[in-house]
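The complex is shown incomplete by one protein chain, all other protein chains being positioned as in the whole.
Naming follows writing order (A and B), and every chain is counted from residue 1.
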């Protein structure tokens, strides 16, 4: 981008990726790192990302570590090739419908109570929010390193996910965004 | 917004809410999402928010999920109407004086040791920090959805809290702030 005007303008922090129509405000951007696979963390990730998309804020979610397991297709039960990988998914059942609370899980009673309360108060659950988020254009980016370590293949993950990427991509999109959260 | 100047100026990312005195630097803003109700997370939230306010940085704290329980009035013991809501506050005693550690809690011995050490080293505790933060203008915004699900009414929360708001507000203030943290 070249500005043929006096100097001070060049110093103004013009965003590098700004090929916008003139006068248009830059679209706000939110980046979330979805690290945890717990119900009480995945839920805010999905509420924030779908609300962002609905508010016209571009939202990208970098999905890593425990956070990747909820994005495995629900019909998958045991994934991976190495016995350690199989054991991981045996103990942490993957899929958006099988989330545990980070505390007060009580062998599933906590999540069941949360589900009962949210229905009573008309709050959308993880599955509905995930569908809404992907439909509204939230981009979910799986972490390649996590896929390698956990033995997850692209076809194990839900179809709506984007292409796998690494930490460099995460850093690039975070430093360009208006807000970044690690959840 | 009307700009009576040539075009390039329009491209400069002038913040929309910038009715400042000329030449004055924009006040820095910090937004914290206070998600956890644990002592070892609420503490940094209160240290950061009160220090921000003391440093002239505007700080808004969006208080959600487990994080809302410490902001229930201390004299309240069981809140909510549904038995599940009552059970929640029965098991997670609300109030700023009843925080547990996320690890090494040991039925209260951990928090007691933390409290002993902080007094010895003259570090302010959660209650003092909360009073300082609200006195210095930190805005604590309760999450409406959490209030609904946990059965918390406005009068159950400490008087210093602001008006309840939702995820759209959280996103708006985060994308406008200079830094946002999910704690």
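Note that a contact is a pair of C-beta atoms (placed from the backbone, for glycine too) under 8 Å apart; a residue touches a chain by one contact, two chains touch by 3 or more.
Everything numeric here is computed off the predicted structure, so don't read it as measured data.
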Omitted-chain contact residue, chosen from B:87, B:123, B:136 or B:158: B:123
Residues belonging to subunit A that touch the chain removed from view: 7-13, 16, 31, 33, 35, 64-66, 82, 84-85, 87-88, 91-92, 145, 148-150, 166-168, 170-172, 174-177, 180-182
In subunit B, positions touching the absent partner: 1-5, 9, 12-15, 18-20, 22-23, 25-26, 28-30, 40-41, 43-44, 47-48, 51-52, 54-55, 57, 103-104, 113-114, 116-118, 120-121, 123, 178-183
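As a working rule, only the chains that are shown with their structure count from here on.
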Mean-CA-position distance for subunit B and subunit A (Å): 23
